[in-house]
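Missing here: one protein chain of the complex. Every other protein chain is in place.
Presenting chain A:
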Amino acid sequence: MFFSTPRPVLLAGVLGLLITAVMSGLSYNRLINDERHTFDNQVQNIREDLSIQSRKAIEALDNISSLFKASESVDIDEFHILASEQVERYPFIRTIYYAPYVLHSERSDVENAMHELGFIGFTIHAADDSTAGSFPIKYIEPFSPLYILRLGYDLLLTPSFTNAVNRAVDTAAITSAKSDITSKQSITLFKALYAGRLSLQERAIYPAMKNGMLALDIDPQILLQEVDRIPQLSVTLLYRNQPLTDKNATTSTAPELVHFDKQVTIGKEGMQLSLYCDKSVSWHQADLTLLLLSSGMGITITILLIVIARTFHSRSRLLLQRNEEVQALVDEKTKELQKLSSAVEYAGEAITLMDASGIIEYINPAFTRIMGYQPEHIVGQNAIMLGLSEQGSENFDEIWQTVVAGESWTGRQMSRHQDGTLIPTRLSMAPIHNSNSQLVHVVAIHQDLSEQEVIEERLRQSQKMEAVGTLVGGIAHDFNNMLAAIQGNVYLADINMDHPATVREKLGKIETLTSRASTMVQQLLSFARKDRVKLSSLSLNSMLKESFKLSETVVPENIDLIYDICEEELIVKADVTQLQQIIMNLLSNACDALKQADKPNITCRLSADDMEPSFMQAHPELKSSRVAHLSVADNGSGIAKSDLDKIFEPFFTTKDVGEGTGLGLSMVFGAIQRIQGAITVESTRHKGTTFHLYLPRIEQAAVISANDEQSDVIVQGMGETVLLVDDAHDVRDAISEVLSGIGYRVLTASDGKDALHQFSMHEQDIKAVISDVVMPHMGGKELFRLLRQRNPRLPFLMITGYDSLKAAGISADGDDCVLINKPFSVSSLSRQLHDMIHHTQPTDSSHSTGNQ
């Protein structure tokens, strides 16, 4: 039990007991000291009181003595009056008496005188052999029957008085003696009275001249009663070491704590008294309350300490347990936080933590890696003001307001790197609220889309190549047909040279076939172009018409391809190439689905729709309810219901190996989402599939048509000199002949250097330069730069058989030249040349032109 007690409790108990012992000891000492101090004070007070009373007794004697000194004879009534006053005033005076000195021979005279005064029976009681005289008591006070018994009694008959009386006579001082006249203990003071003033020597010589003695009995008990003392204090008056009063009997049988005693001397000449006081402090005395109180307090403190210690111990144990729990929780949370921190630190996305006002508090290493900012440069800065997006702070402020309003925002952003370059990112911003729903932080995650977009681009390109492969297969048939037709018409024209009308008809057919072939090639090149996605407003109607023309070469002839395009012009903001690719993909998929179909057909329909709110809720990605609705439907094999949810996933395909990549519909889905449209599919097994594309419509007057209708009018030249540069001499000769035919003077050069030479020779005459782009020795681009140095306003027309801008390596933003693609029509060439020479700007918003 002892060893099972907790150590704090044990210590508290021991400490409490020690405190109890110390307090009790201190209290005991205090008690004893207090008692001793009190005892000393009381003894001193008693001594002082007794001393005062002693002086009063002497004073009483002096008062009566003065009466005798003032009068030759003192009558009994005078004595009684004065003596009774003293007795009444001082209760401790038991008796005062006057004893005249009476010679033996004078006794009878004194007795007779007393008889005459009315004291019948007054008799002097003195020793018969006394010849020297006696001191018979003549007057006595109190004048009571008991005291007057002593009248006539000679003081010298009392043995104890003899010395005192003689000493009083001899020394003229007040002397004292223990009285044994009565049964009561008393002290008697003596004062000698003289008839006159005698010297000590005279008193010795004439002892008979002493005329009396005043005596005063003191009751020691009453004397003690006159002093203030406590009952517990035992006080004994001693006279010459003989007790006058009895000690107070101690009735208590209780064990004594301590015993004090003290003896002091009181008075000098008159009353040589000793005071003996003693006192026992016992357990029963009330002063022990302090001791008991301190012990009680000590015990109480002990109990309190034990209780506190127990409480402390329990609390400590509980706290320890709680602490362990909390520590475990902290460790767990710390691990989680470390995980999260590590996740954040090692995340591939740039993560930014901002406070509610947009001040950046944290960026992870990925942010530095992606955005180029070091923490010390950006932490503490306001994200809104940093202009991290391509669109600047205003755009970011809109996003910020959305987040501050409590909503998350996700979208593609072109974020600005620290070095100023733009990085495609997917930005996700979300508010962080505290428990009071107050916005405390905003977290922003930038996902670098650069690599993804490269991959997407590659994928897109591979898709294109795949499509091109398919396309080329289809085009080759038509192209061969057209070449065969051209060859046939050339043959017919050649054999009918004599019939110009027939020749002109055949040449017209050849030109039409050539134009169709050119258009087909242009479309193919455009489809294969690796431009970046560039959203622009375009007429979906025109774009679809062109696409369907191209698709005729893709769709097998056995498939009935039906177009239903509305009359209303529907303008959308999209990338032309992507749209064409979408259509090609959908048509290709439809063709694949129709391989086993009976009476296969594909219906392409374009209409303007206003979507229901329910549809908008189901498709939040759709930006506007006003849409251009394009549907591509087939009556093919349909898609299994289990596959419907997966068809837009990348690399999901139901085709055989080698027939499809599984990327087609995925790219369609991504492209539609990019232009904030929606795509749905409905399919019934063995009945067919319909893809619905919903593209947000916009209101825009000026749009790009897929194939602007060009005027066939040939603008004649006015004999202006034109330098024509082309390394292909067939082309150079044909174009030179055409230009000469429409009124221009033509100088030719085979490359750039040759052209520079010609220009140097005919600089004043040359009004415009027409140059191929890719040539040996010096290309068109270098030539353009050098000629512009000589004549910054020199009109310069680039012609190329390649994809126009890429092939030319010319930025549309920087170079002030016009580019047309081969083949081109004479009318187009004549119009462009005329416009350049006469300083008229081309109609196309871009600086390139051709058969777009």
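The rule is simple: a contact is a pair of C-beta atoms (placed from the backbone, for glycine too) under 8 Å apart; a residue touches a chain by one contact, two chains touch by 3 or more; residues count from 1.
Definition applied: contacts and distances are computed from a predicted model.
Colleague: Match the chain absent from this complex view to the correct UniProt protein name in "Lactose/L-arabinose transport system permease protein", "Bifunctional protein PyrR", "YceI family protein" or "ABC transporter substrate-binding protein".
Modeller: Missing chain, UniProt protein name: "ABC transporter substrate-binding protein".
Colleague: Considering the complete complex, identify which of A:Ile32, A:Ile76, A:Leu103 or A:Ile565 is in touch with the unshown chain.
Modeller: The single option touching the absent chain is A:Ile76.
Colleague: Give the residue, chosen from A:Leu117, A:Ala640 or A:Ala734, that touches the chain omitted from the document.
Modeller: A:Leu117
Colleague: Pick from A:Val102, A:Leu151 or A:Leu538: which residue touches the chain that isn't shown?
Modeller: A:Leu151
Colleague: Would you write out the residues of chain A that touch the absent chain, in ascending order?
Modeller: 75-78, 80, 117-123, 143-146, 148-149, 151-152
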